[in-house]
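Of the protein chains in this complex, all but one are displayed in their positions.
Per-chain numbering from 1; labels A, B and C assigned in written order.
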Amino acid sequence: MSRVPVAILGATGMVGQRLVQLLADHPWFELIELAASARSAGKPYGEAAPWRLPGDPPASFIDQEVLACTPAAVSAPLVLSALDASVAHEIEGTFRAAGRLVVTNASAYRDDPAVPLVIPEVNPDHLALLDLQGPGGIVANPNCCAIPLAMVLAPLRTLGAIEAVAVSTWQAVSGAGYPGESAWDMVGSVHPHAGSEEAKLAVEPLKILGGPQAQARFPISARCVRVPTADGHLLGVHVRITGSPSAALVAQTLRDWRGACPPLPSLPTAPLRLTERRDRPNTRLDVDAGAGMQLTVGRIEACPVLGVKLFVLGHNTIRGAAGAALANAELLKATGRLQA
Amino acid sequence: MSRVPVAILGATGMVGQRLVQLLADHPWFELIELAASARSAGKPYGEAAPWRLPGDPPASFIDQEVLACTPAAVSAPLVLSALDASVAHEIEGTFRAAGRLVVTNASAYRDDPAVPLVIPEVNPDHLALLDLQGPGGIVANPNCCAIPLAMVLAPLRTLGAIEAVAVSTWQAVSGAGYPGESAWDMVGSVHPHAGSEEAKLAVEPLKILGGPQAQARFPISARCVRVPTADGHLLGVHVRITGSPSAALVAQTLRDWRGACPPLPSLPTAPLRLTERRDRPNTRLDVDAGAGMQLTVGRIEACPVLGVKLFVLGHNTIRGAAGAALANAELLKATGRLQA
Amino acid sequence: MSRVPVAILGATGMVGQRLVQLLADHPWFELIELAASARSAGKPYGEAAPWRLPGDPPASFIDQEVLACTPAAVSAPLVLSALDASVAHEIEGTFRAAGRLVVTNASAYRDDPAVPLVIPEVNPDHLALLDLQGPGGIVANPNCCAIPLAMVLAPLRTLGAIEAVAVSTWQAVSGAGYPGESAWDMVGSVHPHAGSEEAKLAVEPLKILGGPQAQARFPISARCVRVPTADGHLLGVHVRITGSPSAALVAQTLRDWRGACPPLPSLPTAPLRLTERRDRPNTRLDVDAGAGMQLTVGRIEACPVLGVKLFVLGHNTIRGAAGAALANAELLKATGRLQA
Partner (left out) sequence: MSRVPVAILGATGMVGQRLVQLLADHPWFELIELAASARSAGKPYGEAAPWRLPGDPPASFIDQEVLACTPAAVSAPLVLSALDASVAHEIEGTFRAAGRLVVTNASAYRDDPAVPLVIPEVNPDHLALLDLQGPGGIVANPNCCAIPLAMVLAPLRTLGAIEAVAVSTWQAVSGAGYPGESAWDMVGSVHPHAGSEEAKLAVEPLKILGGPQAQARFPISARCVRVPTADGHLLGVHVRITGSPSAALVAQTLRDWRGACPPLPSLPTAPLRLTERRDRPNTRLDVDAGAGMQLTVGRIEACPVLGVKLFVLGHNTIRGAAGAALANAELLKATGRLQA
């Protein structure tokens, strides 16, 4: 089977590099083009984007010329976007208007009713929204915290309606990109996330967990804190569910969950990995489960305020960003939408 | 005015050393005796307890002989205890039976109905319970997380009844004592607190915020996580209050609060220090406010689930332990109970 | 080809777990027995040694019973030892006396003239010392810092005699085992290594870089400092070489070096990986090169005091411990000594 040619928009940043890493040897996709801002365009990728991830950059891309982020410069019919929020709306819109499929990690279109906000295991049916978008299309993945939150809530809907969620986070510095957080603010220190993380976490799960055209309705209150970890967002989730299922039933439900999508190359067999150890998940020790695509869930216990509580850990730049976009691209392929 | 002679039980540990530091030059108390386990007794303090706090140990104590933790060996009428939980119940009981006043940071007697669990600014009236205890007495301070939690809840009772609390923590490693947490588990990592912290946080505030003989009644759900900070526990608190006071009113109430006790040498004028900055409190930068005795409160905002939420940071081995015990001792003195 | 049955002595510690991980799916060896101290013997491995490495323990060993560290209990002809220094001398001696081949990471026999201290790429010929040991034998690998130091010095001997070395280290906490360093001492902090690391670093390279029966002779001065990294020891090496070769020549020599041993399953093609970037090696980003078995060398520059200087980084519990022992075992197999 010939592989689908793909391009990356915003290939030089933290998430862009993760996309390059994940696409370097992909069974379904062939990475043919790397595009970035005007500052980088025209340079060899290795010079425009000094490699910041563990290990070496895929050798074949080091000398490849970085292209401008325009449909004229980029030929691939499928583009994965890791663009900065500030420019994503305009550039991604241009690509869609040019008939391309854009699978994006940026937040620009997440609240657009015509744009599906998709986690393959949770709401693959939302891809139907693409039919509203004309020849091209944009598919977005949620925020890096909204993904693990939605993924532990989704299977619980079989036990009762989600009524309320209070969530706290212990978020890694890679979530801020590069250079991102100042080391001065993080050495031996934690502090509240100053951006819009809490707001995103309050709304994105409602779109994901609703029907394609109808949002779920329950309050989500989030407290987001940056901690000195490199990769991996830990969430402490308190949830109220109609009927007040027991912690044991919640655990069994999460353990058994297999998701609603067909098998995809980037996805582990089980989206969730449960740990019985009281001091786990441990960010550094658990973050790479399932090559960074599997969540680790622990300490599922009764909560006297909302009913049940648990911890969930996910790799924020893989499961929560680059891998999330890639899995969405794989879902498009697996559901026949790349030939559309 | 002559100073009251005091002794420290458990003087060699992390909290014991903080007590030595805080008592080294105290206006009301004269530290005359240092006691510790049989392993340390008989040795010079500087040898039994290599100094682990920033700075040098108070010079006058380096060569002082460590005593056994018995009323026979220790003469001071007032003892401050930083004993390990495992031995505190027996030893502190022995001192009380010998007619001594024991001000303890240990958890052994916190749930004893006859033992006051006191934060001077919050419930100084609980000292009346001492009358139930016979000639000697034990006064306990709460857990290092329960103290800041109770201190932000206490003033809010003027706005309405506390109905429910969900709290998450970002806790420093000094809370585990020394050697405490393994560096392997904490370098670039966070993990759930494996001990009984969440359970303590669910019950201790109810005793503090009740009357001397009647506990408060509302559910508290806690998620406690150890993070790689040295000193300082950050709490994210969600609270439901009858009447749903606004975040602005909550902020004003906390800012104006001065506490219910007379001025004490260890207490700052205002128990709480409010910050307007979105990325604060920052553990390392804010932990030493008020010489470690003042809490920093920030991000007081509406919570769609419980009504209002905020962050509060406190120094866990000062405000949350050694300083808490010392302030209780000062309260005993200020209220005339040392002559009793 | 049938695989050689092997056992691990000291299987429950940090290095023991690395050995289990590395041997779980090995082409030449079949891990059949796990042995540890009396405290662990008789328990299932998963219970005796809660897994502390990233990822899950190999499933097949979780329920396997831990054996006592005696030749009677352990049947494998080849044992890999990760025993504590305090017990290694006696136990390893007992296994040798019973005719077993012991490949050890412990320091007990490193200075024994009859025991080869081997890095496969550097001094495989030292295995000839085994002939002095009787039917059984002990092969040791060097200390976790001595290995990278010896590995950058070894190829430079083709340029001239090594005359003097000054080395400083930035050492990860895993080098202290588990629980090892207290998090209190390491959060946002560094401190001199209090143990015998500097002394080992001053003598072990001389044995490795000498002939089997004659030590090399040059002074090594080491300053070892523990830093808050999880895995990976960085060394700053200053070296004086007869003839004062240029930094460029040193770089070329290190880049071209392939080592003196046959290809082994655990070894990368090139023992050393050179980086041109001024801010590398970076511990977290470079430590896993070559599955933790390849060293990263950078900043090779002229030194006005000793002639040339460079940085070298290696994974201390893989290249510097468990992987070092395993590579020695592979070397025994590749050189026909397992049939001896």
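We adopt the following convention: contacts are C-beta pairs under 8 Å (C-beta built on N, C-alpha and C of every residue); 3 or more make two chains touch, one makes a residue touch a chain.
Keep in mind it's a predicted model, so treat the numbers as computed, not measured.
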item	value
Displayed chains contacting the withheld chain	A, B, C
Residue touching the undisplayed chain, where the options are A:Leu149, A:Val173 or A:Ile241	A:Val173
Which residue of C:Ala59, C:Ala72 or C:Val305 touches the chain not shown here	C:Val305
Touching residue (missing chain; options C:Val66, C:Leu101, C:Leu159 or C:Val227)	C:Val227
Chain not shown: contacting residue from C:Arg39, C:His191 or C:Arg258	C:His191
Contacts of chain A with the absent chain, listed as residue ranges	14, 52, 172-174, 176, 178-189, 228-230, 284
Hidden partner chain, residues of chain C it touches	164-166, 168, 170, 185, 187-194, 202, 219-221, 223, 225, 227-230, 234, 236, 238, 278-285, 298-299, 303-306, 309, 311
In chain B, positions touching the absent partner	50, 52-56, 187-189, 230, 277, 284-289
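Please note the rule applied: only the chains that are shown with their structure count from here on.
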item	value
Inter-centroid spacing, chain C versus chain B (mean Cα positions, whole Å)	46
Inter-centroid spacing, chain C versus chain A (mean Cα positions, whole Å)	39
Where chain C touches two or more other chains at once, by residue number	52, 187-189, 230, 284
